[in-house]
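Note that one protein chain of the assembly has been removed; the remaining protein chains are unaltered in position.
Right, chain A next:
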Amino acid sequence: MQRPLTANIRPNAPPPDCAAYERAGGYQAMRRALLQMTPADVVGEVTKSGLRGRGGAGFGTGQKWSFVPKRKPGRRSYLIANADEMEPGTFKDRLLLEGDPHQMIEAVIVSAYAVGATDGYIFVRGEYKLAIARLTQAIGEAHAAGYLGEDILGSGYSLNLHIHASAGRYICGEETALLTALEGRRAQPRNKPPFPQVSGLWGAPSVVNNVETLCNIPHIIANGADWFKSLGRGADGGTKLYGISGRVKRPGTWELPIGTPMREILEEHAGGMQDGYQLRALLPGGASTAFLGADQLDTAMDYGSVEKAGSRLGTGSAIVLDDRSCPVGMICNLEHFFAQESCGWCTPCRDGLPWVERMLRALEDGDGEDEDLHQLQRHVGLLGPGRTFCAHAPGAMAPLESGLRHFRDEFERHVRERHCSWR
């Protein structure tokens, strides 16, 4: 089984330095792209590969790149790696950032070349101290090797690459909020259109891609779109970093063919449930995805199959709910997070999420009423897609809506018995 993204990553070992990365075939895709391909060739190959964004939304990467207008001489434009990984339950990009920082840098160079960017940023959450340190060192090495800066490899292409260490705010992972943060402002999302590819950072063309998405690019350029497509097990191409956390025997992250069934990930890679615990349900792709029940474990973890099952692939990082944890308490924790991290820009999100959290807290404390369940259901609609400025609140409603369906009896029991029987 091929694992291109994690081939150089060894557990509990330092990442490869520039020389070791090159010995493993690193920076060859960059040479090929910059010296033998036009930017349009690179965009074309990525489009042909069918690569979809691995940060949660799943938008076609080549298509996203194709929206960048033709470069005007003297105008700055930007390629930004979104490494603001703050979705609860998601820890996949940290593996790539810490484990193989030169792969990240090569990915940014090739992608920046493709979209004609003059400057690159890696936007990292502030808590990822080790990743920031390793990336800083790797950027220094890449500069020394002549892979960054002016006239890279004599190709005529120049790129400045910067690290932006953020200071902790979940909404920065939303691409327009991330741009606002990079400008030194309160990181509130922006209206679309105009899309960032046309008017992004400082009003200049900007492309924001997730870390895992970008790390696929050198491999697509080195091996071709057809090779990439052949890696997947279903309609989607490539591999995927899947993570599992919760009461499983071996929580962790694995690179597997996209489309691997959840049962295989859970039982073969994560080792199944811990002794004494049973699987009740799981959030397949991070905190902002809908629950899948234990009877849906055979769902293939690709975009279409997970959507057909009623949820989203999201980040591909599953959070397992076991049979000894309270589903209402779990949802209450999730909504506390979303309420706390609302940027406050639009009223439904700013006021609605704390309201939802308070109702769930009341249920947990034994103060819930029948009417609360109706109100929670009502909020699912009021804070759903199309009602708010960005996808934060609709994302928050995914576990609530599906939780009300999957665990209706638990919600009713909290009201009826006037306490949480799991405590």
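Everything that follows uses one rule, which is that a contact is a pair of C-beta atoms (placed from the backbone, for glycine too) under 8 Å apart; a residue touches a chain by one contact, two chains touch by 3 or more; residues count from 1.
In the analysis below, contacts and distances are computed from a predicted model.
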Original post:
UniProt protein name for the omitted subunit, picking from "NADH-quinone oxidoreductase subunit NuoE", "ABC transporter permease", "CRISPR system Cms endoribonuclease Csm3" or "AIM24 family protein"?
Top reply: "NADH-quinone oxidoreductase subunit NuoE"
**OP:** Identify the residue among A:D236, A:E255 or A:E341 that touches the chain left out of the display.
**Re:** A:E341
Subject >> Identified contact with the non-displayed chain, of A:A7, A:A144 or A:A167 >> reply: A:A167
Subject >> Candidates A:R10, A:R23, A:R185 or A:K308 - the one touching the absent chain >> reply: A:R185
Original post:
If the hidden chain were put back, which of A:R76, A:R263 or A:R387 would touch it?
Top reply: A:R76
Subject >> Omitted-chain contact residue, chosen from A:Q2, A:Q137 or A:S325 >> reply: A:S325
**OP:** Against the chain that's been left off, what residues of chain A make contact? List them.
**Re:** 76, 85-91, 94, 125-130, 164-170, 181-187, 201-202, 243, 245-247, 251-253, 283, 287, 317, 319-322, 325, 329-330, 333-334, 336-337, 340-341, 343
